[in-house]
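Please see the structure below; I have some questions.
Removed: one protein chain of the complex. Kept in place: all other protein chains.
Per-chain numbering from 1; labels A, B, C and D assigned in written order.
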Amino acid sequence: MADNTRTTTAPVGVTPNEAGEEPLLSVRHLRKSYGDHEVLKDVSFDVHRGQVLVLLGPSGSGKSTLIRCLNGLETIQGGEIRFKGKVVPNNNERAWRALRTEIGMVFQSYDLFPNLTVAKNIELGPTKVQKRAKAEVDEQMDRLLRDVQLTEYKNAYPRELSGGQKQRIAIVRALAMNPELMLFDEVTASLDPEMVREVLELMLRLAKRHMTMIVVTHEMEFARRVADTVMFLENGVILERQSGDDFFTHPATDRARSFLDSMSPVGDE
Amino acid sequence: MADNTRTTTAPVGVTPNEAGEEPLLSVRHLRKSYGDHEVLKDVSFDVHRGQVLVLLGPSGSGKSTLIRCLNGLETIQGGEIRFKGKVVPNNNERAWRALRTEIGMVFQSYDLFPNLTVAKNIELGPTKVQKRAKAEVDEQMDRLLRDVQLTEYKNAYPRELSGGQKQRIAIVRALAMNPELMLFDEVTASLDPEMVREVLELMLRLAKRHMTMIVVTHEMEFARRVADTVMFLENGVILERQSGDDFFTHPATDRARSFLDSMSPVGDE
Amino acid sequence: MVLSAMTDPLHVTLASGMDVLFVGDNLTRLLSGLGTSVTVAGLALLAGIPLGVVLGALRTLRNPVLRAVLRLYLEFFRIVPTLVLLFLSYYILPRELGVQVDGVTVAVVAFGLWVSAEISDIVRGALISVSEHQVDAGRALGMSGLQLLWYVRIPQSVNLMIPAVINLAARVIMTTSLLLLISVIDVVTVGQQIMEANRMTHPDAAFWVYGFIFFLYFIICWPLAMIARALEKRAKERNNG
Amino acid sequence: ACGNGPDPAAAGASGSGSSSSQQGQTVDEIKKAGTIRIATFGDLPPYGYVKNDGTRAGYDVALGNQIGKDLGVKVDWVQVNADGRVDSLKSDKVDLVLANFTVTDERKQVVDFAEPYMKVSIGVVSPDSAKITSADQLKGKDLAVTKGTTAETYFTENYPDVNLQKFDSKTQQFQAFKDGRVAALADDNTYLYAWAKDNPGFTVGVKTLGDESTIAPAVKKGNKSLLDWTNKEIKTLTADGFFEKAYESELAPSFTSDIKPEDVIIK
């Protein structure tokens, strides 16, 4: 699954993986600015089916922005995004709206709808957007809830859940749409330390089941375990892109090395 | 300095430390409720000069409440707090106000006054409360700022500082009163991971200089390094109290053990 | 200052002055005058709220022309005092419409338009106060603009709108005190009729009649304010929880 | 189609709908509608006021009720203040104004007056303790008037040195006067006679000011149909002695004995 490109400049042109398959997602020359401030500068990379890509980088480097671009939540200033081989017309909300049912996303801030029960939160997308039959959706929901051991909270409101439970439900809500790609943006960053674990374990299980995922996280131990590929971003530029094992043992750039140092627990000098 | 009581019930009566000195702070049978909800139940412990006491426990166990009681920020329902040998009359705001110049406190959420510059923030307590001469205060401030390498931000407003810088200034502000005891309540919990380190390192330096401190934290690695004594709180009760080394290697209670497990990085099974 | 005026003869007149309220049908007349005021307020709200909701929703759209026009509409009502608005309608409405319009209708139209402007701002404010995270979460599920409005923005902002609307209702009721200036027989007009009819027997009627009307308005508007506050508090707790 | 009153626009919709709103309702339309809308004061005893039982009474009201009877329709009273009388006609809120409406040249340009039914001129009432006996004494003093009355116009034009305090309604001007907020009050003398009788300690020190004027019913400008009918009605009523009777029942009890019917009624 892991591809072993070790390069500081991103490849240009669609790169088939070892199996010769086309990538699921392919990004070329992506540029994004807020006003004068260029946040992503010529970003290119591929993600293949079943691959887990971990995005690392200091605060403000553009990780969230990049991941939001991959779901069409931001307008972009240039470049090309290709999903399942087809180019997504830039900044076309209608095209993205259709794609979003195939790309699931979970945010850092709890994003369950507080006015709806857990069940209603999960059903909303499949029934109202995908227009699937409620019976079938409910059956799938029950399965997913059992999987995360939250069946008993089906009729609870988000406010009755702990932070970790909320994030697991948010993941279930995205999974209920049967996405082909999942995007995770620091989903454990707002959690109490004790709850971080239950969410990360769910994500590990997904990775083991070959879900294609792009993950932004500050949990280094988790990143090390889950990453097929690591992409290190700074100032909107991909500084390096390596297999997870290589990145954590011998990062290619000084910047990445000092970043890894700063993330290790205090006092390990 | 570390005392080696290993007990699940807190000692009663003031306990001199090895050197026979009276404790700096001594708490007996402290009780605190919010309405019907009893948050602290009969809490007793001592802190000696130069000692670092780390308070651990799951969310909602009462750590913040306890630390706030030690600065008179909460009214209490019973018990006795003794500082430098003298009993503090319960819920007497005037008595506490005098003591607060000797007990510094830093909160989780940034608590610098946004309407004042860094310098004004630091000067406020020493000049207005302690009525010290501005020249002398300024000299001390310059020394402290140099120590945390933030001299250049002297005339900046808090909004121009990063989270880590804000917390270091908050610590400097407390130190400028020359307190004999410092209270820290999860001062790194709102920080980006990269900024956590600069704050924890400052706290480590303080500990090395024998500042007496009570610290609530979720950073286990840091806790292990800094703690002379660890006190484990659950549901408002001190479940155990041990030297730091002992606590992290062989906690006495199952509850503490499972707590430590849950705090370790994911996937260490 | 008031106390210094409380000399002895006062107590004689106090008793007699209050009687005015209970002579003849005066009490019922006052109450029915108040009924007129409350009816006007009710009709104005009934007309103004739906219009305001639509305008408010339109103001969240991106169309700059539409937004500018609606903003101007709001600003007009913000600048012109309600009393002046009432006169404008009183003098201009019948002429422009070429039909007979009585004071009550004038008031309902004027207040209704004013209410719609205020409601549009309440609705817009509430709709855009829904956190962008929530809207992003909806978009990430593939929802369309209308679905976002219907499933995310509206349900999450009604509990902010309702207290504001109740507060506005109380304000509209209070503002109906201006009706006397356009010849509507409202509670104040009735009060003045009573003072005039009893000017010989109760020379101090003004104190009691105006005092009573003051009290009447208070017992209508105060509970509304309390309800609004309670709902506001609950909405805040919900949003945090 | 809105409003509580009768709806002539609907009544005349088939034919002269637009003309009716140009010139007001014709007599035929009023009869068809079954109601005539008359503007009057609600706070001007003994001319137009509301009794404690909520019914209207007074000299103007008696005339209006007689008109309603002779037309064979119900009277729909619309209470106005002085400054609302012209506009109530202009904006079709009423068919007829019977509200102590003094005939003036300015007003003739905006409404049509019928034959007068009362004589009037401006008077000034003041406290006995500081009696005002000529208008010149008022210079630099506060004088209460009601907005839209002839008294206001008269003093504005002839005595610019008098500080006019302008009130919305009769109630308010008399209340302010009695509270000692002003030195004197100017209004129609007939009205002041009645008020001074009710309020011992006050005298109408200036009985007539300027020219004697008349009070007449008014209709919307151009409403010839109703104007002609009203003229005929006033003549008939005068001949029948209606106004003497009304004077005796409505006004006399409120006036002091030095006032004679001839001071008020037009022969």
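A few comments on the model shown:
Assume a residue touches a chain if its C-beta (ideal position, glycine included) is under 8 Å from a C-beta of that chain, and two chains touch if they have at least 3 such contacts.
In the analysis below, contacts and distances are computed from a predicted model.
From the set "Cysteine desulfurase IscS", "Polar amino acid ABC transporter permease", "4Fe-4S dicluster domain-containing protein" or "NADH-quinone oxidoreductase subunit H", the protein name that UniProt assigns to the chain left out of the figure is "Polar amino acid ABC transporter permease".
For the chain excluded from display, the touched partners among the shown chains of the whole complex are B, C, D.
When the full complex is taken into account, the listed residue touching the unshown chain is C:213, out of C:30, C:161, C:213 or C:235.
From the set D:69, D:139 or D:181, the residue in touch with the chain omitted from the display is D:181, counting the whole complex.
Although one chain is not displayed, its contacts with chain C can still be listed: residues 1-2, 5-7, 10, 13-14, 17, 78-84, 87-88, 91-92, 170, 174-175, 177-178, 181, 188, 203-211, 213-214, 217-218, 221-222, 224-225.
The chain not displayed touches chain D at residues 82-83, 86-87, 106-107, 109-110, 147-148, 152-153, 156, 165-168, 172, 175-176, 179-181. Although one chain is not displayed, chain B still touches it through residues 68, 71-73, 97-101, 103-105, 107, 109-111, 113-116, 124-125, 128-130, 157-160, 170, 173-174, 177.
Note that only the chains that are shown with their structure count from here on.
Here the chain pair with the top count of touching C-beta pairs is C-D. Between chain B and chain C the centroid-to-centroid distance comes to 53 Å (mean Cα coordinates, whole Å). Averaged C-alpha coordinates put the centre of chain B at 84 Å from the centre of chain D. Of all residues in chain C, only 131, 133-134, 136-144, 147, 151-152, 155-156, 238-239, 241 touch chain A in the complex they form. Of all residues in chain C, those touching chain D in their complex are 23-26, 29, 90-91, 93-95, 98-105, 181-183, 185, 189, 192-200, 203, 206.
Looking at the complex, you find that chain A touches chain B at residues 58-59, 192-194, 196-197, 200-201, 204, 218-222, 225, 259, 262-263, 265-268.
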